[in-house]
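In this view, the complex is presented without one of its protein chains, the others remaining in place.
Here is chain A:
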Amino acid sequence: MTSIFDLQIGDSLEEITLHPVSRIDLIKYAGASGDFNPIHTIDAEASKAGLPGIIAHGMWTMGNLAKLFTPYLEEGFIQDYKIRFAGMVFLEDVITLKGKLQKEREGLLDFTVAAVNQDGKEVINGAITFKKYV
């Protein structure tokens, strides 16, 4: 594995494409996170809320996106992680996780990050600042 500090400005982290979103993914996240809002798991509740189907927890997508950085957690850690929830994620959506190095400051790497669906739409986007251990 290469070091995250070998990246040049403009370089991207290796993309990760998730398997199509399944109901069991969201049931598992509901259980693990304690977020049992039923629009994430139960069809009837989603349609009552005016949705065409159940949608993923925004925090499920945000949790997934952070794994772009997991291989580097011995070199540093995620100091700042800021996300805007921009679109909904439905069952069977195929989500790709992306990160790009924008700036280097003293011991800090600033990335833009996004999760993008199969139509190329960003469902969440934001920024991560990775702090290096000295």
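Quick note on the criterion: a residue touches a chain if its C-beta (ideal position, glycine included) is under 8 Å from a C-beta of that chain, and two chains touch if they have at least 3 such contacts; residues count from 1.
Rule of thumb we're sticking to: contacts and distances are computed from a predicted model.
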| item | value |
| --- | --- |
| Choices "Dehydratase", "Carrier domain-containing protein", "Iron complex transport system permease protein" or "Multidrug ABC transporter ATP-binding protein" - which one is the UniProt name of the chain not shown | "Dehydratase" |
| Interface residues of chain A (partner: the chain not displayed) | 18, 25, 28-29, 31-39, 45, 49, 58-60, 62-64, 66-67, 70-71, 73-74, 77-85, 133 |
